[in-house]
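The complex appears here minus one protein chain, its other protein chains still in place.
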Amino acid sequence: MAAETRPVPLVLPRRARVRIRGGGLSTLVFLIPLLLVFGVFSWIPIGRAVVMSFQETNLVTPSTFVGLQNFRDVLADPLLWTAVKNTLYFAFLALLFGYPVPLVAAVLMSEVRRFKSLYSALAYLPVVIPPVVAVLLWKFFYDAGPTGVFNTILGYVGIGPVSWLQDSASVMPSLVLEATWAAAGGTVIIYLAALTGVSTDLYEAAEIDRASIWRKVWHVTMPQLRGVLLITFILQIVGTAQVFLEPFLFTDGGPANSTTTLLLLIYNYAFANSLGGEYGMATALSIMLAVVLGLLSVLYFRLTRGWSKS
Amino acid sequence: MKSLTAAALVVAVGLTACSSTDAGKQATSTGPVTVKVARDPGLDKGAIAAFDQRVAQFEKANPGIDIVPQEYNWTATTFTAQLAGGTLPDVFTVPFTDGRGLIERKQIADISGLVGGLPYASKFNANVAKAGQAEDGKMWAVPIAAYGQALHYNRTLFKQAGLDPDKPPATWDEVRTDAKQIADKTGKAGYAELTTDNTGGWILTTLDYAFGGRTEKLDSDKATAELDTPEMTAVLQQLKDMRWTDNSMGSNFLYDWNGINQAFASGQVGMYVSGGGNYGSLVTQNALKPVDYGVTVLPLMDKPDAGVLGGGTLATVSAKSDDAVKAAAVKWIDFYYLKKLTDKDAAVLDAKTTAASKQPVGAPQLPVFDRATYDESLQWVASYVNVPQQQLKPYTDKMFDQQLVTEPVRSTQEVYKLLDPVVQAVLTKKDADIADLLKKADAEAQALLDRN
Partner (left out) sequence: MSRGILSPADWRRPRVRWTAFGLHGVLLAVLFVVGLGPMLWLAKAAITPTQDTLRSPLALWPHGVDWSNLATAWTRVEVDKYFLNTVVLAAGSWFMQLLVATTAGYALSVLRPRYGKVITAVVLATLFVPAVVLLVPLYLTIVDPPLLKASLINSFWAVWLPAGANAFNILLVQRFFDNLPREVFEAARVDGAGPFRLFWSVVLPMSRPILGVVSVFAIIGAWKDFLWPMLVLPDPNLQPLSVRLPALQKFVEFDVFLAALAISTVIPVLLFGLFQRFFLNSGALNGAVKG
């Protein structure tokens, strides 16, 4: 749950036009579920995170305030910079693999005239597989021996065997490849929906100007998709910054910390030390990451708001 | 309790149902005491049946105690969450390395009074007893098993590679040549190494001891990390040569304890180093074929300090337990883990039950008490032993001749944890700089030791 990106909508609710006030007790009754669930499981924990980041907490003795010590400890941890580097590397590779592929596929698919739903169903299929199952399955595919699934296929064309997860250099691209496979279908569907929204008038206008197909794609389709592309871009960054499942299940951060990501580091601070978690350090790092991502989200909201007005 | 929880939830959420699994625990009742006890995960049907029978025997002898098995095993990466979440069973096990820390933080119950009342309380091997004792010598956690590291090997792969399975390697040079021969002839990993979940550091420390090194030096109150040493360098160089020059270590370099056991049991691994008592879990959790199994003593360098790393398991009682649960828990520890080591009738009953379910009886262990008690207990159950004793001989013949060295004392698991990436780097980066890795690890370990 914590590692999922929450999809964020485009438009803020519109102002009320007609005023029928319901400020009474019954309104409050309807708000009870919201207030309790958000209060206990969202607002209080968020506040608690901020407080805890300045505390030493071990769940045995009462918490004590330690000022900025947690932040200093985190910043002094050599693993932090490894994790930042790895997370950025993951995000970069995810953009490199995962950004153009769904776009090209969606543009091609939008021109398909027969069996269009077969295309989208096939593209979406990996998204339906539970992510844990997908990772465990790909772990077998990535077997680094000459009889691993991928290495057997590569063997047919005389390549390999590749080390995949068992080599510090190839492990991250391997993780990203699986993550892209698992997520690309969802992005394709978003692009497809956006493509149907491109007005045919614009194409016809371009055709009157005798624009080539390539020019139509470049000068009509792409500008029309600009907003969506920006959204998926930022969503992907916010999502990849919180990547956990792949490094946790594939490699547990290895080999030699080459897939230790920020969220994995937070998890390790809090839960992986057999003699007591560093809850203070975990929340301190969470807060720092949150500030960066929060800024990105604000940027995202501003952009999408501008987009939906235009 | 259940209704209280439910009522609170109605207030809280406006719903009317609840399922709290922990209900009724805090209630001090006069009825039977319920004790949740640890049982290994992933056991096969026969092993579960044997366990259940032991439970039935215990409950019959102790009416008023209700034993509820709970799947549990200690792993470095899951233990804290369970401790913090209060989800550990009432009786659970931890490695020797964590005993002192848990006691200092009072995260386990003080059962020293009850343990002191057991007939064999004074007979524990002094080295072993230390792991479960507080600073003042009171035993809060009970040692139930001790191990010395050993070299496990697959006899079938040895034969396929043209090696004599009755002559396992006795030196590290032989380990290297045998591993290469296995890899070349069978395509399997000749030698595999644990690397994740703190086990990378555990085995690296083991090899360091075997090469004559030590990873920490204690000088009264000051602990010094000694990772950047000629011995450790030699160990990593040995691994590097086997991995990159001989390519005899297979293709998987991310093994945790269960993972390497599984790979070994399914015939993917020629040799690996792990605790000498592994046979039981290999059979009950990983379906090892007994005919494949061989084990020998860990090869030691010809140096005065070279020794075998030894550790063990402590049985502990949850800090939340009240007096009734504590008393019942200690009775269970006595019944299930210890009495069979000191009492003939108990030993026979245990062996009989275990053997009847076709579970291994007679796998080698190091004595928790003195050597004489251990030898005697083996005599009691001799007629039930069903493990391939002949195949264990390379280990059992010599295991008492080796110098046993206990695990490092300070921040043990944390230092193990920071050694994981060191061994992973040597195995997955061809150009890994051993000197540099050790220098950094040494500095980090020293920082840890200074902080704690």
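Read from first to last, the chains carry the letters A and B; within each, the first residue is number 1.
Heads up, the rule we're going with is that a contact is a pair of C-beta atoms (placed from the backbone, for glycine too) under 8 Å apart; a residue touches a chain by one contact, two chains touch by 3 or more.
These numbers come from a predicted model, not from an experiment.
Asks: Kindly state which of the options A:Leu103, A:Ala144 or A:Leu263 is in contact with the chain not pictured.
Replies: Selected residue, touching the omitted chain: A:Leu263.
Asks: Among A:Gln69, A:Thr152 or A:Ser170, single out the residue that touches the unshown chain.
Replies: The missing chain is touched by A:Thr152.
Asks: From the list A:Ala94, A:Ala123, A:Leu165 or A:Ala256, pick the residue that touches the absent chain.
Replies: A:Ala123
Asks: Under the stated touch rule, tell me which residues of chain B contact the chain that is not displayed.
Replies: Residues 1, 4-5, 8-9, 11-13, 18-23, 41-42, 70-71, 78, 81-82, 84-87, 256, 258-259, 261-262, 266, 285-287 of chain B touch the chain that is not shown.
Everything that follows uses one rule, which is that only the chains that are shown with their structure count from here on.
Asks: Per the centroid of Cα atoms for each chain, what is the distance between chain A and chain B, given in Å?
Replies: Result: the chain centres lie 38 Å from each other.
Asks: Inside the complex, what are the residues of chain B that reach chain A?
Replies: Residues of chain B touching chain A: 12-14, 74, 76-81, 83-84, 98, 101-102, 105-107, 187, 195-198, 250-254, 256, 413-414, 417, 420-422, 424-425, 427-429, 432, 440, 444.
Asks: Provide the residue numbers of chain A that touch chain B in the complex, in ascending order.
Replies: Touch list, chain A to chain B: 32-33, 36-37, 40, 58-60, 78, 143-146, 148, 161, 163, 165-169, 171, 251-252, 254-258, 268, 270-277.
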